[in-house]
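Dumping the structure here so I can ask a few things about it.
A single protein chain has been omitted; all remaining protein chains appear in their positions.
Our next item is chain A:
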């Protein structure tokens, strides 16, 4: 077991080292939510009080949604780096060592989670400066949910990458998944604004429950069952995706 953590750490350190040398992607990743915060936040200001179960200001509403968005979309792109590594024979070189196959995935997930955590802290810091409210406990729990979502998406992205081994297949696939997720999760506007048929559809979107849960957690609303559902979904997605990712790293043909 100790060798498992050792292997994870070696893989993680190698990945994070390469990221630090080329931090452009990390910065671009954080730029997007910051732009939403600065340029979309003001649009919400006059209407946020009309949202059902209204948040006290637009940033308290928006930041949790942006966090989940950051977790999902940043991580979805993790797989592209893996394809580049696979093409250069890195994955095969790692697979010929006795390192645990799970560690090869987990080490990379650790990189994605650390990156996500840094981005999340920047976003929350900025949100707080602009007037967002939230308890320390609530924010911490919300960040934990975000990390679970991010880990799930990153693991799935790595699995898709190793299965398709082609950016050309992966890019449209991610787009296809991203569109409905974005539209049905209530990240920018609450789904409850919509007609009931749209709300029913969004009930089938796990990410909507998670966005609700992070929002509830930030607002200190620990009693509602959206928190329960969101947490359950986050845990389920995370376990399923890590299992799937490990399976692809294990597969003899990768």
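The criterion applied here is as follows: contacts are C-beta pairs under 8 Å (C-beta built on N, C-alpha and C of every residue); 3 or more make two chains touch, one makes a residue touch a chain; residues count from 1.
To be clear about the criterion, contacts and distances are computed from a predicted model.
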From "Methylamine utilization protein", "Protocatechuate 3,4-dioxygenase subunit alpha", "ATP-binding cassette domain-containing protein" or "Ion-translocating oxidoreductase complex subunit C", the hidden chain's UniProt protein name: "ATP-binding cassette domain-containing protein"
Of A:17, A:45 or A:200, the residue in touch with the unshown chain: A:17
Identified contact with the non-displayed chain, of A:24, A:39 or A:96: A:96
Sole residue of A:6, A:45 or A:200 that reaches the chain not shown, by the stated touch rule: A:6
Residues of chain A in contact with the chain not shown: 3, 6-7, 10-11, 13-14, 17-18, 21-22, 85, 88-90, 92-99, 252-253
